[in-house]
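What you see is the complex with one protein chain gone and the rest in place.
Take a look at subunit A:
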Amino acid sequence: MAAPAQAVEMELHSTTAAQAYEVASPWGGALLDRRRLLQTLSLGLYHLQGERAADGADYSLAMMLRLDADFGVNAHLVGGDAGAETDYARSSGSRFIPGYQVAPLDLMYGYIEGRNLAGGWLGFRLGRQYITDALGWWSFDGALVRLTTPYFVQAEVYGGLEQRGGLPLSTSRYEQQGVWRGSHAQFGTGQGRPSAADYPSYQFTAPAPAFGAALETSGVSFLHGRLTYRRVYNTATSFTQQFPDASGNYPTIDGARISQERIGYEAGVTLPSRGGINGGFSYDLYNQLVGMAQGNVEAYLGEHVTVGANVDYFVPTFDADSIWNWFTHSPVTTAVGRVAVEVTSTVHVAASGGVRLWATDGDPDAFRMGQCAELGLSVADCDGAFGNPDVLAGYTQDEANRGTSLTPDALANVSARYRLRSAEVELRGMMQAGERGRRVGADVSGEKRLDGGRYALGTRLSLHDWEDPLRPERGATSFGYVLGAGYRPIQVADMRLEWEHDMNRLVGHRFRVLGVLTLRVTP
């Protein structure tokens, strides 16, 4: 039975958040002021067609704008350096950050949607929208059409332009990794303006055509799967060589070329009284490798206990414009076992433990000794002693010296929750330790809502310790706490204020203040 007939409904939602804190440079010098104001405004209009038949077509509009301003930009720079982070003319450009925006405004999403068209067979979205599947969380401007059949399957096709940083009302969040790309609006040939050639790694932005398709199961409670394909093109002019040629120019490349082309599949089956199994992968057609694969199995031991195991395989992949696709790099494989227990209806506990494996092409210690022997040097005198890498190219490219070597990290997580209708206490603890460092810590947090939610009190205690063998001076034990309070003066408004105080040897004391005002209007 569908929803009863109703007229157009509107929803307006706004969040105003102010936060202030400081960022210390690891050199102990620059202290960046972060005085940030976040303003979001979202609008929803539902049942645009007016009165709706029970199973008839339904149209809606949804959009959300976001302004993220940082009034602390440049605040740490004084005298001749004042304003130099955003003005190339200051300090000879030595502090200029290309593409850095003080107050970026972006349209997070904005689309018109039609559902239940053609007797429930068709749906569409038109505008800026998200897609989430085995290929990640992604955003584009364009159209999506979905065909839903009563035969356990639906199909969708979409096309448009990928959301890219540097374009109006856009962020770089949804681009593939590995390319520094943005607006060159401040660039030019005039005095005090940077030339694009000053930053050959900083690439031009331009609309990126994209399309994709997916097949997905629908309407089944015990089974779900989604097969998805996506292709995105780069079209902007791009510097290739990072250093000037003989004539002092930087060669460029133009024209449409692949940015990403991937196929992915995720599926899961659940037997309500036994357990479930799910998994998936994504295959990068440009890199010709499996970039992600994961599998998960769970068994229900009685009504209150679930045990399971999870394996996650991940290889970094990048935009096809990026050179890093073709640098030697290895998968990161994680395997954990897990147990979740419903101790009572209000107390739930989960714990997991396992291993993360880092891989290299060759054993670092054996490789080092082999190279030293190749050069006729003792190991003690060997590191960095030889300037010409060509001599070692043969050793380096010899397959015999590049067998896979694994380095493990031990992983553990524990989490618990005690939840009542007006209060909750949570514990989250984690540990990861291995050759590449250690991180261990726990947080316990609680919130109490009073007077039916009109007032709220919250707190958090946190203790973490970490160590990095490559940078031993950056290890620390840190204790922090958060105190917060909330107030709902009227039903449509929520206010929240938080004070955070962290203390450790790296920063001494770090404070952060956060205030949030949320408004919801539904006439």
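Structure notes:
Keep this in mind: contacts are C-beta pairs under 8 Å (C-beta built on N, C-alpha and C of every residue); 3 or more make two chains touch, one makes a residue touch a chain; residues count from 1.
What we mean here is this: contacts and distances are computed from a predicted model.
This complex has a chain not shown, and the name its UniProt record holds, of "Dipeptide ABC transporter ATP-binding protein", "Phosphate transport system permease protein PstA", "ABC transmembrane type-1 domain-containing protein" or "Cytochrome c family protein", is "Cytochrome c family protein".
Among A:Gly56, A:Gly83, A:Gly159 or A:Pro200, only A:Pro200 touches the chain that is left out of the view. Of the options A:Ala53, A:Leu450 or A:Val513, the residue whose C-beta touches the omitted chain is A:Leu450.
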